[in-house]
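I have a structure I would like to understand better, so I am pasting it below and will then ask my questions one at a time.
With one protein chain withheld, the remaining protein chains of the complex are depicted in position.
The block that comes next holds chain A.
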Amino acid sequence: MASIDITNVHKVYGRTPAVRGLDLSVEDGSFLVILGPSGCGKSTLLRMIAGLEDITAGEIAIDGRVVNDIEPGRRGCAMVFQNYALYPHMTVAENVGYALKVAGIRQPERARRVARVAETLGLGDLLERKPAQLSGGQRQRVAMGRAMVREPGIFLFDEPLSNLDAKLRIQMRLEIKRLHRELKTTSVFVTHDQVEAMTLADRLVVMNQGLIEQVGPPAEVFRHPVSRFVANFLGSPPMNFLPTAIDRRGRAVVEGGHVPWPELCFDLPSGAAIEIGLRPGDLSLVAQAGADDVLPFDPEILEDLGNELHLHGSIGEISFAVALPAATLVPAGRLGLRAAPGAVHAFRREDGRRVEPRARSNPPAHESGEAAWRSLSLSFT
């Protein structure tokens, strides 16, 4: 069990910066997930914590001790690699026990500890096999066992589930969650799968181009993205963005002069450009497109996912997606979309930062006042 403190860490490969001044602290016993698009520096950050990559500038401390110059094996971290990296010439037992062997622990003690880990992970029958004789899921489990056997203070995972098929991935995800609940070992888990991120994390970090965009509990990051990037990155289908301009009273005006949410006022100068973000699941269909709070929507493609319908189309030039309950009957022709004001996210056009509407003095009476939060489903189909 250990905490990690990362202060102003940089990593430069030759001339390419991979991590550009990053601060992060991971509490003892927490499960931190780092999420971000490919190439944003997730692995690099993880490998710097592990000690496999030099730190160009800044400091990483584990349990308050700066570890910049400490060998990977002495940092108290264990890592699960994406390709598992099981030693091909050793049996499962030897793979799991290798860390103990190099630590000079005697064979009987070693065998006991390997057996204990094997039992936790259900590897008992596989101990004498070579990695080549295992299935993907079994290899994954052995890799976990190899990390667990030393009882490290920190687990580091670099996309450990990405080589598994969908079903096994869910199973292993639950298993990792279960192990974390039992062992309470501080874990840092890198992924670009948002379902994994949302389900595993106590705290979620969204990275972009070597920097942290947002840190927080996953639900908070999902419901309150601090930037257009985070909003766009989380959620499937991704959030819809509608360009609007601010009028003299601070309201968002859609192209064509509509003011769909008159009750939302922003403290921005008149003419400022913002983008209104709407999650597909927060939109509801209305048949008539006439009213002022209804956005005119031209549907194009309907995807039936079984448990949900995804309707893709456009509002003017902008493509939009709507997620609907499976039983919805979608009428043909032009439709209207409506979203509760509570579901509206707004981002400044120039830097993509979130802007909040001014606190309302008198809550306007609108028809579905209670629905604003309940309708926010974490839908990830």
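Convention: a contact is a pair of C-beta atoms (placed from the backbone, for glycine too) under 8 Å apart; a residue touches a chain by one contact, two chains touch by 3 or more; residues count from 1.
One rule holds in what follows: contacts and distances are computed from a predicted model.
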item	value
Protein that the absent chain corresponds to, by UniProt name, given "Phenylacetate--CoA ligase", "Sugar ABC transporter permease", "Phenolic acid decarboxylase subunit D" or "Signal recognition particle receptor subunit beta, a GTPase"	"Sugar ABC transporter permease"
Residue among A:50, A:201 or A:337 that touches the chain left out of view	A:50
Residue of A:6, A:19 or A:78 touching the missing chain in the full complex	A:78
Touch residues of chain A, complete complex, unshown partner	50-52, 71-74, 77-79, 81, 83, 85-89, 98-99, 102-103, 132, 146, 150
